[in-house]
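One protein chain is absent from this view; the other protein chains keep their places.
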Amino acid sequence: MKPLKIAYIGGGSKMWARVFQNDLALADGLFGEIALYDIDGDAAKRNQLIGERIEQCPNCVAQWKYQVYKEIEPALKNADFVIISILPGTFAEMQSDVHAPEKYGIWQSVGDSAGPGGVLRAMRTVPIYEMFANKIKAICPSAWVINFTNPMSICTKTLYDVFPGIKAFGCCHEVFHAQEFLCAVIHETLGIDRPSRKEIITDVSGINHFTWITKATYQDIDIFSLLPRFIDRFYEQGYSEYEDHEAWKKDYFSYGNKVKENLFLRYGVLAAAGDRHLAEFVNNKWYLGSPQEVKEWQFSLTPVSFRITQMKERIQESIELAEGRKPIVLKKSAEEAVDLIKAILGFGSVTSNVNLPNNEQMPGYPIGSIVETNCVFSLDSVKPIQANALPPAVHNLVLRNCLNIDELYEGIKARSLDRVFAAFVDQPLCSVLSLKDARTLFVEMMINTRNYLDDFFDLENWINKQ
Amino acid sequence: MKPLKIAYIGGGSKMWARVFQNDLALADGLFGEIALYDIDGDAAKRNQLIGERIEQCPNCVAQWKYQVYKEIEPALKNADFVIISILPGTFAEMQSDVHAPEKYGIWQSVGDSAGPGGVLRAMRTVPIYEMFANKIKAICPSAWVINFTNPMSICTKTLYDVFPGIKAFGCCHEVFHAQEFLCAVIHETLGIDRPSRKEIITDVSGINHFTWITKATYQDIDIFSLLPRFIDRFYEQGYSEYEDHEAWKKDYFSYGNKVKENLFLRYGVLAAAGDRHLAEFVNNKWYLGSPQEVKEWQFSLTPVSFRITQMKERIQESIELAEGRKPIVLKKSAEEAVDLIKAILGFGSVTSNVNLPNNEQMPGYPIGSIVETNCVFSLDSVKPIQANALPPAVHNLVLRNCLNIDELYEGIKARSLDRVFAAFVDQPLCSVLSLKDARTLFVEMMINTRNYLDDFFDLENWINKQ
Amino acid sequence: MKPLKIAYIGGGSKMWARVFQNDLALADGLFGEIALYDIDGDAAKRNQLIGERIEQCPNCVAQWKYQVYKEIEPALKNADFVIISILPGTFAEMQSDVHAPEKYGIWQSVGDSAGPGGVLRAMRTVPIYEMFANKIKAICPSAWVINFTNPMSICTKTLYDVFPGIKAFGCCHEVFHAQEFLCAVIHETLGIDRPSRKEIITDVSGINHFTWITKATYQDIDIFSLLPRFIDRFYEQGYSEYEDHEAWKKDYFSYGNKVKENLFLRYGVLAAAGDRHLAEFVNNKWYLGSPQEVKEWQFSLTPVSFRITQMKERIQESIELAEGRKPIVLKKSAEEAVDLIKAILGFGSVTSNVNLPNNEQMPGYPIGSIVETNCVFSLDSVKPIQANALPPAVHNLVLRNCLNIDELYEGIKARSLDRVFAAFVDQPLCSVLSLKDARTLFVEMMINTRNYLDDFFDLENWINKQ
Partner (left out) sequence: MKPLKIAYIGGGSKMWARVFQNDLALADGLFGEIALYDIDGDAAKRNQLIGERIEQCPNCVAQWKYQVYKEIEPALKNADFVIISILPGTFAEMQSDVHAPEKYGIWQSVGDSAGPGGVLRAMRTVPIYEMFANKIKAICPSAWVINFTNPMSICTKTLYDVFPGIKAFGCCHEVFHAQEFLCAVIHETLGIDRPSRKEIITDVSGINHFTWITKATYQDIDIFSLLPRFIDRFYEQGYSEYEDHEAWKKDYFSYGNKVKENLFLRYGVLAAAGDRHLAEFVNNKWYLGSPQEVKEWQFSLTPVSFRITQMKERIQESIELAEGRKPIVLKKSAEEAVDLIKAILGFGSVTSNVNLPNNEQMPGYPIGSIVETNCVFSLDSVKPIQANALPPAVHNLVLRNCLNIDELYEGIKARSLDRVFAAFVDQPLCSVLSLKDARTLFVEMMINTRNYLDDFFDLENWINKQ
C-alpha cells in the first residue's frame, strides 16, 4: 500500500481535529501525510504540533507526517482524501443567526442547519464551498471528500452541484446518539446488558439533523416494541443515553429525549438526532415556543456567548497540548470517519449512515437532493441501502425541509435574494412571522453579517426594492 | 344519438342546480332524463318543478325529462353521467369548522378545503363519498362522474381510491376568475378591448383552490409581462375582475386581488383562485393574521351566519321559481360542465382545467394525488396536458398541501384519528398552534360535529387516550 | 407585428423547400425574410428564384424576401425560426446504408431511421447537428428550431443535448398518413363521407416512424371498433388511404397497409407511420424477411438507384421553375409546419404531433429520450398532452428502439465505436446476424462511408483491434 495524503480543510479545528487525529493515529495499516490548511494558520500549526505529539504516544500504530499549508491548492495536490470541517464566519455572525430572531418569538437551540439562522449561515457557506468544489475538481478530482461542516445538506449539495463527478459524502454523528438511546432502551426495559451501538440494526433515512429510524432491532428483538413502556417511565423526568439523566437541566448540549419521544408517540418512528436539532425542523410552536416551553421539553437554547467562552477554553487547551504542557490521551473516539476511510481503501466493508445525493435510495424525494441513509462502504465505493418509506406525515415534514434546502441552495447559487427569502419565509421556525416581519428580520440578519455576504449578494439593491 | 340519463346527486341544490339546469336546457343536441336525488326530497322536488318550467322557456333547445328519486340506487341505474354536488353536513357543522378555531387566532375565509375547517369537513365527507363510489362501481361503472363538492381534492381522491376504474373528474370555476382577471389586466394596461376568457391561453397546474397559472398569453402578448405595471397601479386600492373594485369592502365573497398580486410579486407566477381560497393554503400569518389584516389584504372572513341567511333567501327563491311566482330567465352561465359533457359525447374537443389523479401531468407530485391541470376532453376521454413546472418555492407550498391532503385521506380511510390529527396539525393555517392547543381544538371541533363522525370514528377512545 | 426572419438550413432542398415556400406564401399575416443556407449554393440560389416567382403568384398573401447566404452564421443571425432539413451525406453513402446489409439477408425499405442504415446515417449526422446546435446557441438562442431531417429522433436529441435551452421540435408527416387511413376506414365501413384528417381525434405516442395511435374517434364513433371489419375486407388485397389501392404494386413509396393491420390484429392499437418505416423497427423476419415476403406484405424496398433518378428529375424541375420555364402552382400542402409557426407567433392554439424530449408525457420512458406525442402549440410554447400508455408488448418494442437510439447517440457523442456497435448489433433488423457477421458488416459500412466519418471516429484503430 502506498502512503496516503489526507488534506484537512479547516485543519485548525479545536475539537473535531483532535478526534480525527486520534482515530487516525490508531488506524492500523494507514500511513502518510496529513495536510493541514486553515485560514487561521496558528491554529493549524498548533494541530501540527499536537499531531506530532500524538505520533509519539506509545499506543500510536499509524505513521503520519503533519504538514501545514498556507494555501489550499498545495494542500489539495495529490490528496487521496479531503476532509472539510470549517466554521463559516465567526461567532459574531452566529450571534446574529441565533439571537436576532428571538425578538419575534423565534427561539433557536442550535441555529446552524434550519430556521433563520440556518438560512443565513448557508448564505455565507455556499460561496466558500463553491470555491472548494472548483479547487477539488481542478486539483484532485479523484479524491474522496468527507464533509463535516454544517449546514451539512447544503454543503454536500454545493460540492455535487459544482462538480457532479465528485466522490463526496457528509458525515454526522447525530444518528449515533439515537442509536445509543435505543441501546439504553433495551437495557432499561429488558434488564439485560446494554448492547453496543454496532450490535443493533437500524433503518435510517431522512435529511441531516432531521433523520429518522424506521426500524430498529437487536438480535430477535424489535426495539420499537419496547419504546411505549420506556416512554411511560421516562417521559416526564427525562432520560439521557449518556447516563446523566439530569444533564439537560444544566448542560446546554444535553437533552432528556422528550421531543424524540413525543414524535415517536405521534408518528411511530424515531427521530434520530439530538432533540436540539429536531426541534428546529418543525413549526416553532411545537417545541420552541418560548424559553420556558423549551425547558418543559427538556432541552436548552445554547447561547452563542457560551460557545465563545467554550472556544476560548479549547484554544487554551490546544496551546497546552501543542506545547506539551498538557498530556495527550490517545484513544479511539465514537466517530466513524476513519472506519469509512479504511473501508474505501479496501480494508473491508462497513455500513454507516451518511449524506449523499438521492438516487432513489429514498423514493419520493427529488433526485439529487441530499439525503441521509445507511450506505455500504467498500473499496472506492459508497452505496446506499434502500430506505424504508417514512410514514406519510413524517415524509411531509421531511420533504418540506428538503425542498426548502434545495430552493435555498438554488437561490444562493443564483445570488437571488428573492429566492433565498422564499426559502427563509417558508422555514418551519418562521411560521409565526407575518410577511412584513419576515422581511424586516431577514434584512436585519443580512446587515448583521454582511461582511460575509457583500461579495456575493447585491444586498443594497434588494433591500431598497422592498 | 340515444337519450342520456344524467343522475344528479345533491339534486336539491339551491344555486348550482339552477346554473346546471340552464346550461343543459341550452345544450343543443342533448336530450334525455335528469334524475334528481337529494336527502332533502322537497328541494329535489322543487328543482324538478323549476326544471320543467325551464323546459317551457322559448329559448330552450334541449329536451329533458326531470325525475325525482327517493333512493340513490335507481337514480344511478343506467346513468351516463353522474353529477355530485352536496353539502356534507349542515351549516351547524360549518359554524364549528369556520369559527371554532378563531379563539386561537386562526381565522378562516372559507373553511371548506384546507385549514382546520377543511380537515373536519373532509372527515364527514369521505365516508359519504366512499358510499357514492361503491354505488357507482356496482350500478353504473361506465358512467362519467363529475364532482363539484368541496373539499374537491379529497372527494375526487375518494372516488378513485374506492373504485380505481371510475371515470371521474372534479370541476371548479376558481381558475376562471383568475383568467377573467388576466383579461382585465390586458384591457387596463394596453387599453384594448377586454378579450373573453376563452381567447387567452393559460398554463394551469396545482391543486384545487391553490392552483397556479405559470404562463398566460393573448395573441402575441405575454400577459405576465403586463402584470408589474398593473400591480403598481392597483395594489393598494384593489381591483376586481368583475368591475366593482370596491366590492371587497362590502361583499363577503369579493376580493381586491391583493393576495394574488402579492404572491405574484414574490414568486413570479399567478395563483389562480379567489384570494379567499388562496389565503387558506399558506401560513395563517401571511394573509389571515387577524380580521384587521384580512381587510388590509382586501378580502373578507365570510361568517357562517351570513351563509345561513343567504340560504334562506335562496330557498325562498326556489319556491317562487318552482311555483311560477318568479319568472325563469334562461341563459348560459360561465360554467363549463355542460361543454365538457358535450365533448365527452363526441361533440368536439374542448380544453379546460379539471381535477384528476396525477399520472405525471405534474412531474414531482405523487402518482395518484389529485391535481388540477388543463385537460383535453373528447369522446369518452379526458387527457391532461403536461403542466409547466411550478417555481420551486411554489412547488414546496403546493406539495406540502398536496401531501397533507393525501395523508388526511389515508387517515380518514383508515379511521385513524392519530393520522387525521397529524394532517390537522400540519395545516399551514395551524402553524401558530402549540401541540397542546392543536389537540384541544381538534377535540372540540370533533365534538361539535360528532353527529357526522360517530358512525365512523372512535372519538371517545382517542380523546381519552390523550 | 415585426418582420420575421426564418433561417432555412438545407435551403437548397428540392422537394420539401417547395412545400414550405408555398405554405409560407399562403400564411396570412406573416412577412419578412427567408434566409437560405445550403452547402449546395446553386440549389439555394434556385430556391431563391423560385421563391421570388411564388411571391408573384396572384394568390400569394404573405410578403417574403428571399436571401441566399454562403455561410451559416449570417443566415442564423437574428433568426426567429430555424428550419433544418438536410441530407447527411450523399446518395453514395445511402447506397451503402441501404444495400450493403442485403448480403446478410437484411433488407431495408428506407434505411434512414433504424436498422444498419439508420445507424450509419446517424454516425454522419450527429456531428453536423452538434455544429448546428452550437451555432444556434451562440447566434440565435431564442429562435424556435424545427427539424425535418432523419434520423429524426437522433437529430432532435443532439440539438437538446448540446444546447439544453434550445426551443426545438421535430416535425414529421408520417402520422398524418395513418390519420388519413382512419378517415378512409370511416368512409368504407360506415358509408358516410370521408371526414378530413383534422376532424378526427387521435391519441399519438411513440417514437418517430414507430409512432402509435392508441385511440381514435370521430364525433361519437370509436374508429378502432370499425377496424376489424375493415381489415377483414381489405387485408389480402391491400388498401391505400390515397385511393389507388394497387399503388403498392408499382410505386416504391406506396403500401397496402397490411403491416399496420397485422400489428393492429396482434396488439389492438394502430401503428402510425407508413408500413415501410414500421417494418424497420421490428425483427427483420417479421415483415422484411426477403424481397418476396416484402411484396406479400404489400410494400417495397426502395432502391437508392431510384432515388438518384428521382433526384435528377427534381433538380431539372427546379431549374425549370427557377428559370420560369415551368409555371408555379401555389397551393396549400397537407403539411403543418407553417400552422405551428403561426401558433408559436400567437395566431391561436393548434394541436399536432411532434418530437420532443420526454418529460413524462410518456411515463415509463427515460426523461430526455425523444418521443413523439400530441402537443398544444401556442405563443412561444409547445406543451405535450399526456399520452395513453401503450399496450405493454408494444411498449417493449418501442422502448427497445428508444433505448437503442439513446445508446447510439451517446456512443457517437463519445466517439466510441464500441458503443455504436453495441447499438448496431441490437437493432431489431440485425437480429439475424451472428456477432462475427455483425462486426464484418459494420466495418464494411463504415469503410464505404468513411469520407463522412474519418473526421470524427478513429476507424482504423477500432477495426484493427477486432
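So that you can tell them apart, the chains are marked A, B and C in the order they are listed, and the count of residues begins at 1 in each.
As a working rule, a contact is a pair of C-beta atoms (placed from the backbone, for glycine too) under 8 Å apart; a residue touches a chain by one contact, two chains touch by 3 or more.
Remember, predicted model here, so these are calculated numbers, not experimental data.
Enquirer: Which shown chains does the chain we cannot see touch?
Expert: A, C
Enquirer: Can you say which of C:E188, C:D426 or C:D458 touches the chain missing from this structure?
Expert: Checking each option in C:E188, C:D426 or C:D458, the one touching the absent chain turns out to be C:D426.
Enquirer: Tell me which of A:L190, A:I385, A:V443 or A:I463 is the one touching the absent chain.
Expert: Among A:L190, A:I385, A:V443 or A:I463, only A:I385 touches the chain that is not shown.
Enquirer: Among A:D38, A:D97 or A:D203, choose the residue that contacts the chain missing from this document, as touch is defined above.
Expert: With A:D38, A:D97 or A:D203 as choices, the missing chain is touched by A:D203.
Enquirer: In terms of residues, what is the contact footprint of the unshown chain on subunit C?
Expert: Per the touch rule, subunit C residues meeting the hidden chain are 262, 266-267, 283, 285-286, 289, 293, 364, 366, 392-393, 395-397, 399-400, 403-404, 406-407, 410, 418-419, 421-423, 426, 428, 431-435.
Enquirer: Since one chain has been left out of the picture, which residues of subunit A touch it in the full complex?
Expert: These residues of subunit A touch the chain that is not shown: 1, 201, 203, 215, 217-222, 345-347, 349, 351, 359-361, 363, 376, 378-381, 383-388.
Going forward, only the chains that are shown with their structure count from here on.
Enquirer: Show which chains lie in contact with subunit A and also with subunit B.
Expert: Chains in contact with subunit A as well as subunit B: not a single one.
Enquirer: Taking each chain's centre as the mean of its C-alpha atoms, which one lies nearest the mean of all protein C-alpha atoms here?
Expert: B
Enquirer: Measuring between mean CA coordinates, which chain is farthest from subunit C?
Expert: A
Enquirer: List the centre-to-centre spacing of subunit B and subunit C in whole Å, with centres computed as mean CA coordinates.
Expert: Subunit B and subunit C have C-alpha centres separated by 45 Å.
Enquirer: Report, in whole Å, the distance between the mean C-alpha point of subunit A and the mean C-alpha point of subunit C.
Expert: 54
Enquirer: Can you list the subunit C residues in contact with two or more other chains?
Expert: Touching at least two other chains: none.
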